[in-house]
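Encoded as structure tokens, here's the structure I'll be asking about.
For this depiction, one protein chain was excluded, whereas all remaining protein chains were kept in their positions.
Chain lettering (A and B) follows the sequence in which the chains are written, and residue indices restart at 1 in each chain.
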Amino acid sequence: MSVDARAAPVLTMSPERVTMRERIVAGVPWAGWIVLAILLAIPALGGGRYLVYLGTLIALQAALATSLNIVMGYAGQFAMSHSAFYGIGAYASAILVTSVGLPFWGAVPIAMACAGVLAAVIGYPALRYTGGVHLALITFAFGELARLVAANWDMLTGGPMGMRVMYTPGSLFGLELGSAKGLYALAAGMLLVCLLVTEVIQRSRFGRGLVAVREDETLAAFLGVNVVGYKVAAYVISSMLAAMVGCAYAPIMNFISPDLLSAHETISLIGVLILGGIGTIAGPIIGTLLFFGIPEMLRVARLYRLVVLGVVIVLVALFMPKGIAGVLRDRVERWKRGLR
Amino acid sequence: MDLRPNLSAARVAAVALGGLMLATSCLAQTIKLGMVNSLTGPHASFDLPASEGVLMAVDEINKRGGVTVKGKKYTLTVDSEDAQSKPEFAVSGAQRLLRDDDIKVIFGIMTRGPGMAAATAIGKSDVLYIGAFTLLDTLLGKPGGELMIRTLNNDATVAKSFVPTSVTELGVKKVGIMLPNEDVSRSIVAVYKPLLEANGVQVPIVEYFQPDTQDFAPVLRKFQNQGLDGMLTGTNDALVEAILRQATELGGLPRKFMYRGGSGAPAIKYSKAVDGFTWQILTRDIDNTSDPKVKAWVERYKAFTKKDVSPNSYWALTFYDSVFMVAKAMEEVGSITDVKAIGAKVKSTKYEGVRTMRFDKDGHAQSDIDLGILKNGKVSSVRAAAS
Partner (left out) sequence: MDLIQTLLDGLMVGGLYATVAIGVTLVFGIMGILNFAHGQMVMLGAYTAFFVVSAGLGFWPALLIGMVAMGALGLVLERVVFRHTLGDHMQGLTASLGVIMVVENLAAAAFTHDPRTFEPPLPGSFQIVGLTLSSQRMLVLVLVVVLVVACHLFLQKTRIGKAIRAMGQNRTGAALVGIQTTQVTAVVFVLGSAMAGAAGVLYGSLFAITPYMAAAPLMKGFILTVLGGLGSVPGAVLAGFLLGVAESLGSRYLSASFRDGYGFMLLIIALLYFRRGLFGHRGKVRV
């Protein structure tokens, strides 16, 4: 018997069988996008200088978290080098613009390409093995090495005290990006790009393959998934996106320091991601809003914020590995099916 | 009991009080000053005393009657933001201050990382920025830096008096330079090496170490067996203390040191193992001074902060005098909002405060400093006039 025949009764189920709950739940992602649009619009329309700056920072961090989500959330790999690629993107684009004289929008693809090549070179040998240990170690070492290079090669990077960045990106599609609101638009745009990439991956065969790899590599290999290729691809895409966001960091903050590449920053990022929920689209944004937005408005001292984040990471890792968004999604699923 | 007379009496009192407050608020207005400093984090050892100095000066000005501009009396208030020793927070702190249109003058930051970031953000607005980090000197006099002032002398100015005095006091003939690998270090070498040579000292070796080095032995070994009798090193207390400690442990190294930046604290701990140590006190020596102005200031500092002085307390004089200068400039210019005029006035004034403050037209400081000397176990200091 062919598969089609057995699937036929399901496929021809009449539409009335779709419950009210299922309809509502199907609408949740749309509602999520609308909420996001509203949030993004706030600084653009009503913001004073400070709100725009805050929005820009949050958008950058959310973009970074979203890009990390691709390799950590969907592929399940521990990429400790994410902040390093962020910094590499920032430094590479800054050096290309200030020393070589490229326009901003010419420097971005080159910086991304550099990041991609580096990620492939580092990732391929490490990802040949199962388990995340090798990748975690190598990327950790790579991140610290990158930081050391940035801190010591001061002919190129300005050394441990960092590099001052005075340029602004040129206009794109007629939008002037030099002003504070323009830079906000840049950050928000990058966030949208990362989200788009995540959405596309999630719906694609590649994405499903990634999830299979995350759950059980050996089984995925048996099912014909090119495990190593997919893992490397996810890592490279993530790193390239991080570099892209890094290119925006430079003109926004006007200043790049080697600390940007440190493993500490990646660890914070992982914490944010886990808090919000890895493997979901909303997760990184929720996590970023919670971690950066609220304390920034309340001006809680950074040290205590990090302690709390650390405790949260431990608790979430032990009891709630799917994070807030994951838990919410599970709840919603169960409600949809009529369970309580 | 009949409460009604009491109620009406209360009403009258309330109205009178409200009227009085309204009247006084018309009479005593406030000038808001902004301040962004690293109150927490590794840079707090410099910035925290500096912030205390500002608050102290504001308190003293208010106690003597505030600032009187065009017949109107003003009290000073300070909005303070914590840069947490990180550039991002320095910028967001500066942004919060800039959000308030009443703030026309911002003080703060003594370290490069947060400093450059905040200065760049502030430079985009019409606000007078009075800072102290070394690289601020590179922004002065250039576009974007017209409304900026640095209250500490730059290396070139300091070295002109530091080098001859140190060479004479220590009696060195052959010196090695050992500094962290930063670009500030490169400019230090560019200033000090020629000056040393001009004062009859050979400098056969210059070495840079990784800035977060803990183990200085490999680098220190490069200075052994070269006939050196002295070393120039820097750039903060923690580094120099570690260097001194390991130098004395390893043996075979010079026992006379010149310290660019920071306090004399590292040497005092190792005074028995060291033959001579000179350092630069960019404000005033507050530990061994005979200057009555400084002594009086120290007493006021202790009373205001309710703390005893520590090796880093001399940084509290970084901005102290400049607050008075700003107040005086506002009075003389007759405005609390004309930032350009106030800035120009401050830069052109010579002010005899606890420090003698003078600036050039771009805002570089040319004040007098103290040089600390530790010799034969005894600590003293010498005043070096501004050149």
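What we mean here is this: a residue touches a chain if its C-beta (ideal position, glycine included) is under 8 Å from a C-beta of that chain, and two chains touch if they have at least 3 such contacts.
Only a predicted model underlies this, so the values are computations on that prediction, with no experimental measurement involved.
The chain not shown here is touched by just one of A:C247, A:I270 or A:I285, and that residue is A:I270. Across the entire complex, the residue among B:V219, B:V309 or B:A344 in touch with the chain not shown is B:V219. Among the residues B:A156, B:V189, B:L250 or B:A344, only B:L250 touches the chain that is left out of the figure.
The missing chain, though absent from the display, is touched by one residue of A:N152, A:N254 or A:T288; that residue is A:N152. Residues 41-42, 44-45, 85, 181, 207-210, 212-215, 217-219, 221-222, 224-225, 238, 241-242, 245-246, 248-252, 273 are the ones on subunit B that touch the missing chain.
Touch with the hidden chain on the side of subunit A covers residues 76, 78, 122, 125-126, 128-134, 136-138, 140-142, 144-145, 148-149, 152, 217-218, 221, 227-228, 263-264, 267-268, 270-271, 274, 303-304, 306-307, 309-318, 321.
Keep in mind that, in the parts below, only the chains that are shown with their structure count from here on.
Subunit B has its Cα centroid 41 Å from the Cα centroid of subunit A.
By the touch criterion given at the top, residues 40, 82, 84, 86-89, 91-92, 95-96, 98-99, 112-113, 116-117, 120-121, 135, 180-184, 210-211 of subunit B touch subunit A in their complex. Considering their complex, residues 48-50, 53-54, 57, 148, 151-152, 154, 158-162, 164, 166, 253-255, 257, 259, 296, 301-303 of subunit A touch subunit B.
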